[in-house]
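These notes concern the structure reproduced below.
The complex appears here minus one protein chain, its other protein chains still in place.
So, chain A:
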C-alpha cells in the first residue's frame, strides 16, 4: 500500500505540473491614444512642470517631472514622442540650483538648506558666481535646442507677457531659470509667450497660474514694492495673459492639449505644518502665562493681534519662532511669516476667480481641463492610498511633498501625472496606462 503511494505520488505531481503549465491570461485593454496624437509633446508651466523639488531644480527630481512621466506613458500608446527633452544641468552640475536635504541635526531629522556656511551640503551646483538683476544667482546656461519641457520655476501668467513687466528689466534678465534657457540676444527681448510659441507640438500640457497666487501667499501676504509679480494677479491681466498662452499653444483650438487649474495653496504643508496651536503650546510650555501667539497682520486697524486657528503660519516661521518671535505683543511674528485669515480668504477667492478664467479659456480653445484644485483638496483632506501604501500631504512623512513644503516629491509628481492621464483618457477617449506611484521616491532620508 505504501509502495503504491510512494511510486504514484511523484508521477501525479509531475502530471499536475504538466497540465498546470498553462498560465491563465488576463486580457487587459491595450494602451491607445484615442483621438489624441502625442508624437510631439510639449509642456508649458512653472516650477511644478519643470520638476522642481525640495526648494530647487536639480537633475534627479527633474527626471521625474510629471511631463517626463507623461511622455513615457504616452509612448506606451504607440503614438508617443520619440524623445522628450528636458533642460537638465550638466552631470558635473547635477544639483542645479541646489536643494534642501533632510539631515540629522542634534539627533533629530531636520531639513537643511544649502548655503556657503554648510559647504552647500556638498552639492554640485550650477551657479556661475554672477547675480541677476533680481539678486538671484545666475545658473549655467542650458545649451541644447529648445527643450520639450518648457516649465520655468517662478514664472506666473503675469510675468509671461513682456507688456506686464511694469518698468522692470525684461523677465529674461530677472529669473535665473528662464535666463539660462535663452540666448544672449533673446534675454532682454523674448517673453515666455513668444518663447513657447516657437514650438509646434501635436499635444501640450499647460499648468500656469499657480504663482499668480502662490508668490503672494508664500510670502505671508506681503507684496514687495520692488517686484511687480509679488502680489495677487488681478483678473484682467491674468485673463489677457492666460488667453495668450493657451491660444498660442492650442493654435486657437486646433492643437490638442490639457490645461490644469490652480490648487488651493492654503492646503500645502508650507502652511499646514507649523500650526498656531503647536506654537502656542510651545510658548505655554516655556511660560505658563503665555496667552498665545502674537502675529503681525496686514490689517491697518489691528496690525498686531493674537493668532487664531484661521491664521496660517509658514514653514519658514519655525526658525523665527525659535528665537522667541510671536511670544509678546511687542515682538510679534512678522507679517511675512503669517498668512492671516483675511489674506488666506483673499488668496482662496482669487484662486476661484482665476480658475474660472482657466476653465473658460480651456473650453474656448477646445482643450481638456484637469481640475487639480479639486484633486488636491481631496488629497489634502484624505491622503492617497495606492497599492496598499498610505500617502498624505503631511510634511516629510506624507511622501508626496518635498522639503520646501510646496513642491511635490517624485512620488507626488507621479500622482499628478496619473491625474493628468485620467483626464486625458476621459477627454480624448484614450487609454494611457497610469504609473505605480510607489516606484517613485518620497523624501530622501539620510542613510
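Quick note on the criterion: a contact is a pair of C-beta atoms (placed from the backbone, for glycine too) under 8 Å apart; a residue touches a chain by one contact, two chains touch by 3 or more; residues count from 1.
Definition applied: contacts and distances are computed from a predicted model.
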| item | value |
| --- | --- |
| Identity of the absent chain, which is to be given by its UniProt protein name, from "Response regulator", "Sodium:solute symporter family protein", "Long-chain fatty acid transporter permease" or "LLM class flavin-dependent oxidoreductase" | "Long-chain fatty acid transporter permease" |
| Residue touching the undisplayed chain, where the options are A:100, A:139 or A:443 | A:443 |
| Selected residue (touches chain absent from view) among A:72, A:94, A:353 or A:434 | A:434 |
| Residue ranges of chain A at the interface with the undisplayed chain | 1, 4-5, 8-9, 12-13, 15-17, 19-20, 22-26, 28, 31, 76, 103-104, 108-109, 385-390, 397, 399, 418, 431, 433-436, 438, 442-447 |
